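Here the complex is missing a single protein chain, while all its other protein chains stay put.
Should a chain be cited, it is by its letter among A, B, C and D, assigned in written order, with residues numbered from 1 in that chain.
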Amino acid sequence: MTGQAKAGRPNQLLRNLNSKIASIPMILTALVIFLGGTAWTVFYSFTNSKLLPRLSFVGFDQYKRLWAAPRWIVSIENLAVYGVLSLIFSLVIGFVLAALMDQKIRFENTFRTIFLYPFALSFIVTGLVWQWVLNPEFGVQSVIRSLGWSSFTFDPLYTPSIVIYGILIAALWQGTGLVMCLMLAGLRGIDEDIWKAARVDGIPMWKTYLFIVIPMMRPVFITTLVIIASGIVKVYDLVVAQTSGGPGIASEVPAKYVYDYMFQAQNLGQGFAASTMMLITVAIIIVPWAYLEFGGRKRA
Amino acid sequence: MNSSVSIRDLSLNFGAVSVLKDLNLEINDGEFLVLLGSSGCGKSTLLNCIAGLLDASDGQIFIKGKNVTWEEPKDRGIGMVFQSYALYPQMTVEKNLSFGLQVAKVSQQEIDKRVARASEILQIQPLLKRKPAELSGGQRQRVAIGRALVRDVDVFLFDEPLSNLDAKLRSELRVEIKRLHQSLKNTMIYVTHDQIEALTLADRIAIMKNGIIQQLADPTTIYNKPRNLFVAGFIGSPSMNFLRGEIAKQGDQMFFTANGVNFSLAGYDTPEALQVGRKVILGVRPEHVKVNENLGAEVHDATVDIEEPMGADNLLWLKHAGHTMSVRINGARRFSPGSAVKLGFDMSLASLFDAETELRI
Amino acid sequence: MNSSVSIRDLSLNFGAVSVLKDLNLEINDGEFLVLLGSSGCGKSTLLNCIAGLLDASDGQIFIKGKNVTWEEPKDRGIGMVFQSYALYPQMTVEKNLSFGLQVAKVSQQEIDKRVARASEILQIQPLLKRKPAELSGGQRQRVAIGRALVRDVDVFLFDEPLSNLDAKLRSELRVEIKRLHQSLKNTMIYVTHDQIEALTLADRIAIMKNGIIQQLADPTTIYNKPRNLFVAGFIGSPSMNFLRGEIAKQGDQMFFTANGVNFSLAGYDTPEALQVGRKVILGVRPEHVKVNENLGAEVHDATVDIEEPMGADNLLWLKHAGHTMSVRINGARRFSPGSAVKLGFDMSLASLFDAETELRI
Amino acid sequence: ANATDLEVTHWWTSGGEAAAVAELAKAFDATGNKWVDGAIAGSGGTARPIMISRITGGDPMGATQFNHGRQAEELVQAGLMRDLTDVATAEHWKDIIRPSSLLDSCTIDGKIYCAPVNIHSWQWLWLSNAAFKKAGVEVPKNWDEFVAAAPALEKAGIVPLAVGGQPWQAAGAFDVLMVAIAGKDTFLKVFKDKDAEAAAGPEIAKVFKAADDARKMSKGSNVQDWNQATNLVITGKAGGQIMGDWAQGEFQLAGQKAGTDYTCLPGLGVNEIISTGGDAFYFPLLKDADKSKAQDVLAKTLLDPKTQVAFNLKKGSLPVRGDVDLAAANDCMKKGLDILAKGNVIQGTDQLLSADSQKQKEDLFSEFFANPSMTPEAAQKRFAEIIGSAD
Partner (left out) sequence: MPDAIALKTADGAAGKSFSGPSGPKPKRVISPRNIMLYGTLFVAAAYYLLPLYVMIVTSLKGMPEIRLGNIFSPPVEITFEPWVKAWATACTGLNCDGLSRGFWNSVRITVPSVVVSIAIASVNGYALANWRFKGSELFFAILVVGAFIPYQVMIYPIVIVLREMGIYGTLTGLIIVHSIFGMPILTLLFRNYFASLPQELFKAARIDGAGFWQIFFKIMLPMSLPIFVVAMILQVTGIWNDFLFGVVFTRPEYYPMTVQLNNIVNSVQGVKEYNVNMAATILTGLVPLVVYFVSGRLFVRGIAAGAVKG
């Protein structure tokens, strides 16, 4: 048998061919749309394209103008406030609800449906409804005033300093249900024995959650964080439907700045520069995550 | 002797399913009791009831003479070790040990003392700063025991603490647990479905089936005088050989007869129970069948079907009078499949069961 | 003898990690070869390479003389049985068996014939219409084997097919697999980390460690003449007793001496390897130590530390000359902890290993 | 000709606007073709991106509304729009369209690319007679009187000046104040010549002072859309509103009569000058010959005298032809026509500034009106910067 020839390695391109064929849509999307589109956008952010993209380069002018624009600064500040608060509150409320739901309660299905149904509605709808509920003439404020507390004031949508909280209320209403679901799935994945061990050790429920369960749910928190964060960066529809960025420019957000300048102001260059800044923000958020998620797994 | 844990008429239902049925059990002070049974028979459920992690549907539980039926787990003076260890993954070993004490507001000095003592007993001092993920299976096991140890409890509960480990480690840790019991002298209740663990560790074994204790006795009794067919078949690997037949008499000699083959019953330990014509089941353990050597008075013919050499022992599967019989012999003695052999049976070591009640007679 | 599977210089790396290293293995036609090794040593990886489920980094694989290194799994003439059985949950047993044939466009008539034959051999005819979820562990196991059987393959690959089962079922199915091999006479490659399975099933055992085959031999040789310290320690439960010491001479009598205690080496099987002063490790299996009976010429003193009765056997952990020694005796002989005993060693059954190379001498 | 469907996109969706569009559709359908309505609600800001995407994406509509001026400039330069010069010559648009600046805005490199349909002027103050009656003051005749009457209105629980939340409303109101207070020359200096110095100067400072007043007076008008603001005036909840003549459509729809129910003050009653912005239809270049023909028909129809009258009456705007008879026009429209006839006109900011600069301006004024802590001085400084970099 020594005479047998060593079989050559077949062409590597053809191995796994079906898989490669099946992945063509993904590869095209990744390369053409996500990579190509992004590169295209970054590239044109250095031009002074107006209504149509054109190749007249102006260096960093668009960026200088961007960072000098009060509306952009306000947008960034709003995004920061909205982002941090909505992260914190989504996680806290979502987790608390999930923890409550995990207590073997009655009507679990009903409660879960109630918490989750807003997620089925679009931001447009959410924005409209909360605009309505928060309207000082008809909504919560007028109702409470009509109950006798006539000095009661709660009109976030018409008060520039707190308008972002009005948007936050609506966003939380829409999104916490999903967070709760994710958390609930995570909680259900925790080993029953851990709970038992904690009970035998005499650790009170809240301490068990705080010191044992939450640290164990790290992966769930990370997944959730990524989902919430990606939504935060993109927030647009909600603001448009609820306040259109008002009063004044008090509730502007970066995505709206991009859209308005690209299409309303017909200044693509400015819009592209703003998108590029958003991309950089996104990169700052997710590159560490992607590194942990994809880089880390290979080593594990 | 003092009763350490006492269970009276305990019942437990999950909805309509009754898992434990009117269960009674007295466990002595310092005793090592093993609950043995196949999967789903209710062992963990019973243990969880004792720990207070499940509410009984009926009945009472006493620990150290105190009725603890309604007490919280932490107030029962028990410590528990779980199959998956249930270590708190993000805490160091030291924190795992001390967390329960800190919550109970024990002074730091006392905590340090107890952790030091437990980690000395379990020899985990070098691991105190590590996290559970950085420990081997055996080390985790020890930490889990340590968590019960620091709490200075009267009763240790173990729920299959070794079944996640590989065979080698399992046999090592078995010895360690045994040693620990010898030095601590606490009451220990240990759930397992591994009979080797039960036989080697237990002072007494309670064999469970469908939520009912089938036999409660020391390992030797369980092994040699199983109370019923279930216990006999459950204990021993490979399992006891069972032959269905009836009792016959020839002259003044009692026989067990099956498939036309007679086995002399001379030497059976309770001869008074042998009535001619009674339908019985004969049980003989594989190591109590002699092959070719020391055959005794009565000799049977058989052929080797399969041979399973296992190192120290050699397991033969024989064809004998229409049934298959397993025989364990010394590992050095080898037989090739198909060869003819002679068998001898020692009835003083065999068991007879009533075919109907399945109880040992 | 014809070679059925032949592996030449096989290497496999996962990224930078080299899992298999220049592995060579010839498996004979009709042979039952067991790959034995602890978790993570590369057994499954090797099996997957043979099956074509993993691409080798280097080297070649021949099956029935044909180079199949780059063939698709289905073209290799192999069948595989997995630890979790990997039955298709949504298909009936019958569909599970016939799926591969249908994919291969075998005629329906032929499919029916083969399924009928396989289900007869495995006695699963009554189960054909059920889904896997409605089967017991043992039945699933049989269906999984059946799936390989219908495909009429030359080589069966088993990846720890029994390790998900409980002890009782495991020992039953072990016998069935052995019987199947005796009747089919196919080549079988069987991965396990359970040494009992390896010893009972194998014609030859390949013991692996870190992707390298440590010893390839029949079970008796592996058990009695382990090639190195690793093999010696890996096989046998409880593990072989090891004593570190050196060779000495008194008069014309060779001795092994450790902690000031001498063991006569009379009867050691390769006396020519014994040079005075050589640092060696003495290995004695627990069942080769005699306690109080048949002691032989040389007698040692020891005390019982722990006793582990295991039914048929009784395991003693003894304190002897500064180390712990395990001894296996008959289950009927009992000793209480602390009692003094006398030991005897039979050097013809012991092994000596070079302290440096760890190879048997 | 056989019937051709022509899709027309626009953002005229309020009550008065929709009624006006219906007139256009009726006229076009009468030619044997079919008007397929593609209304996109919101405002130009919502609709324009969609229109532009469709044109640049290669799926153009038959005709589309833009504010004439600079919004479609680049589309024309990219060759995506249809040249209407032939129709225009045949129909003598040069002669009939008045003021001629309207057609100039449609002309690029000597070719005509759009058909103007109306003249909209921004410079109007709409007052609710009922509100002033309730407050017990005379209906003001000019801006200063209006400012003076504000406290009385407030006391009566009436918001003096309704300003909607949409950014263009604030910016528009400022432009109106500028014409009224600083005059035509300054207006042109700032917006036509982009003179940053003038923008920072004392004249404009006065305008900012007035804007500051307007800001104070508008506190409490919590509405978004311009017609909701108008509605506040109609219902007497607000005293007045600075809004273009399209607001008139809403008054009409509500059945109110100029003079008795409401009062209009062109040029805020200070400086009777009106701007001549407006809407125009552009016609993307289509491949289908039938549709191209239908486009010509539509262009012709839009400027037909009958269509002009019917449309503008409903819309509340002024016709682009001087030769039509607007006997049916109400008081306010007649005032407008008078001013137009006198030639007291200026170009609108849409025609003078790029969309980009307009947007920046909107950002500034919507912030200024919503944020009381922003001083007029700071706002003026930023205004000057925008003008300085405007194009």
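The working rule: a contact is a pair of C-beta atoms (placed from the backbone, for glycine too) under 8 Å apart; a residue touches a chain by one contact, two chains touch by 3 or more.
Please read all numbers here as calculations on a predicted model, not as lab measurements.
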Completion exercise
The omitted chain touches A, B, C, D
Exercise for the section: Just name the one of C:R8, C:K43, C:R114 or C:R151 that touches the chain not displayed here. Expected result: C:R151
Practice task
Using the touch definition up top, pick the residue from A:G83, A:P118, A:P160 or A:G248 that touches the left-out chain.
Solution key: A:P118
Problem - Touching the absent chain when the full complex is considered, from C:V5, C:L25 or C:A51 - result: C:A51
Problem - Hidden-chain contact residue, picked from the options A:L91, A:V233 or A:A250 - result: A:V233
Fill in the blank from the handout: Residues on chain B facing the left-out chain by the touch rule are 6, 8-9, 22-25, 55-60, 62, 67, 69-70, 212-214, 216-217, 227, 359
Completion exercise
Listed in rising order, the chain C residues that touch the chain left out are 48, 51-53, 72-74, 78-80, 82-90, 99-100, 103-104, 147, 151, 159
Handout entry: Missing-partner contacts on chain D, residue numbers
Key = 7, 9-10, 12-15, 18, 21-22, 25, 35-42, 46, 49-50, 53-54, 56-59, 61, 225, 227-228, 231, 234, 250, 253-254
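In this section, only the chains that are shown with their structure count from here on.
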Problem - Chain centre separation (chain B, chain C; CA means) in Å - result: 26
Handout entry: Gap in Å, rounded to a whole number, between the CA centres of chain D and chain C
Key = 90
Completion exercise
In the complex, chain D touches chain A at residues 44-45, 48-49, 52-53, 56, 71, 73-75, 78, 165-167, 222, 224, 354-356, 358-360, 363, 366-371, 382, 389
Practice task
Provide the residue numbers of chain C that touch chain B in the complex, in ascending order.
Solution key: 38-39, 166-168, 171, 174-175, 178-179, 182, 193-196, 199-201, 219-220, 223, 235-239, 285-287, 306, 308-312, 315, 317, 328, 331, 334, 337
Handout entry: chain B residues within the chain A interface of the complex
Key = 48, 51-53, 72-75, 78-80, 82-86, 88-91, 99-100, 103-104, 147, 151
